[in-house]
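The structure follows.
A protein chain is absent from this complex, but the other protein chains hold their places.
Showing chain A:
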Amino acid sequence: MPAATASQTIGPYWHLIEHKEWADLTRFGAEGERIEVTGRITDGAGDAVVDAAVEIWQASPPADERFPGYGRSATDSDGRFRFVTLKPEAVPGNGNQTQAPHLSVVLLARGLMTALRTRVYFQGEALNETDPLLSSIEDPAERATLIAKPIGAGAWNLDIRLQGAGETVFLEV
């Protein structure tokens, strides 16, 4: 059997498939703790990444007809993305481990030949201390690149740095 098909960049014109409402995961009437998750993406020169597609998938709360669990947001002219979703709860890890609440993130953009993957955790969650991924990252500064901070009622922010000082921890999945 052939190996998996190769990835190619999403390019600068992927907005032909952009539907802005996809960034609101509550649009089908999902009920629960609504949150807003924002962030700004910058490159190795500190410049805004204005043409990225940011995607999230969350295993909690479980997806159903009213909650897709998946969202896509374009970055704007300042490099910012914004999602409205439901706050995830803890999800099982491997073996008998428990993972702290988090969002899985896929980043796609011109200049990214394959998707970049990372996660968004939430500051203040007790389970962050024992989360298998977070607790495996020894450098607190690196760990912090995965943890969103509260910026208002139900509002969380996590900036993403593709390259250089403060570079986000990206994952090989």
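The working rule: contacts are C-beta pairs under 8 Å (C-beta built on N, C-alpha and C of every residue); 3 or more make two chains touch, one makes a residue touch a chain; residues count from 1.
Rule of thumb we're sticking to: contacts and distances are computed from a predicted model.
The complex appears with one chain absent; UniProt names that chain "Protocatechuate 3,4-dioxygenase subunit beta" among the candidates "Dihydrolipoyl dehydrogenase", "ABC transporter permease", "Protocatechuate 3,4-dioxygenase subunit beta" or "Pyridine nucleotide-disulfide oxidoreductase".
With the whole complex as reference, residues 1-17, 28, 43-45, 47, 49, 51, 55, 57-59, 63, 68-70, 91-94, 99, 102, 104, 106, 108-117, 119, 132-133, 137, 162-164, 167-173 of chain A touch the missing chain.
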